[in-house]
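As you look at this complex, bear in mind that one protein chain is not there, while each of the others sits in place.
For chain A:
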Amino acid sequence: MFLALRDLRFARGRFALMGAVVALIAVLGVLLSGLASGLADAGISGLRALPVTHMAFDETATSEQFSRSTVERKDWQAWSKAPGVKRAEPFGNTLANARVTRGAEKGEQVNLAVFGMAPDSPLAPRPTEGKGLHDGGAGIVITREIADLGVGVGDVLTADRSEVPLKVVGVLDEKVSYGHIGIVYTDLDTWRHLHYGLPGELPEAAREQATAVALTLADGADVAAVEKATGTRADSKETTYGASPGYTAESSTMALIKGFLYAISALVVGAFFTVWTVQRKAEIALLKALGAPTAYILRDALAQVLAVLLGATAVGTAAGLALGSAMIGKAPFSLSAPAIATSAGLLVGLGIVGAVVAVRRITAVDPLTALGATR
């Protein structure tokens, strides 16, 4: 670092400009990571919170299974008897609109992501206020997003069209959502009223149906036989995230933007150090003529690259964290340490790759050129 540090100081203007580009990209990296985690939370935090390992869908539903799949009683019964299956139970999922018909916010329209389950199942929520599905009577447990609208225990919502009344029995003070909509938990029959838009008595056929079979499988359970017998397909919980509306598009868009960002950063760093190395050619020739091994010069140059990248990324990440903290609550944004560490690591790593390609030119410089033009 004898020369690298002195060059950094001497050409600080140029290095500061390049460092600023890397720092700004690091800021963007943090913000995008935060936005990606925030969007993921808004999209699938409700699914993530379910204590299951897999979901079995109708095998004919190949995309957006939560809105297209229907399973029947014999399916979840077959699943619960299959080897390697610790627990299997019906799970209902639908999106619904309702309005507040009793309570302080009377007349308010609300969007609901309805999760239906047996009231005594482990899938059912443990409310922080009011009662649960099993002891509160027929009704719904709302989550924070809907509670924040001013809806509380004892209020009644009425579903659009079917006019099914939904009494709020409990509130779970957590932000859990599905497809950017706050979740309400309810029993399967209420879910069926909402799903099929049917008021009054449910037809017998509807009582036999759910969206999917929620499964807890033992490690390495072989479920091919029961899949075949029931005409269903078990997806891991993580795979089901892709079945929620918009999730795949959102996360691939974010990944694409981030990918481009890192590529741009690597190119900027590579281009800068290419120009820098070319500019330094006469000095490199001189160093070699003085007897500096190529390894000495390369080590020096790479130490400089690393110092610039680490410094700029650290500054940028800190600024991004400050900016991101201010965004929490105002946008779908959440900060996760592993995501930010990955983002910073990629920025440094790919920057090094770009710079290595650039400083490789050092090996090709001929010390003979130090002798000047009179040869």
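Descriptive notes on the structure:
Criterion: contacts are C-beta pairs under 8 Å (C-beta built on N, C-alpha and C of every residue); 3 or more make two chains touch, one makes a residue touch a chain; residues count from 1.
Keep in mind that, in the parts below, contacts and distances are computed from a predicted model.
For the chain that does not appear here, its UniProt entry gives the protein name "ABC transporter ATP-binding protein", which is one of "Tryptophan synthase beta chain", "Cytochrome c", "Nitrite reductase" or "ABC transporter ATP-binding protein".
Residue A:K288 is the one among A:H54, A:K258 or A:K288 that touches the chain not shown. In the complete complex, the residue from A:D7, A:D58, A:E72 or A:D155 that touches the missing chain is A:D7.
Those residues of chain A that touch the chain absent from the view are 2-3, 6-7, 9-11, 282-283, 286-293, 296, 367-368, 370-372, 374-375.
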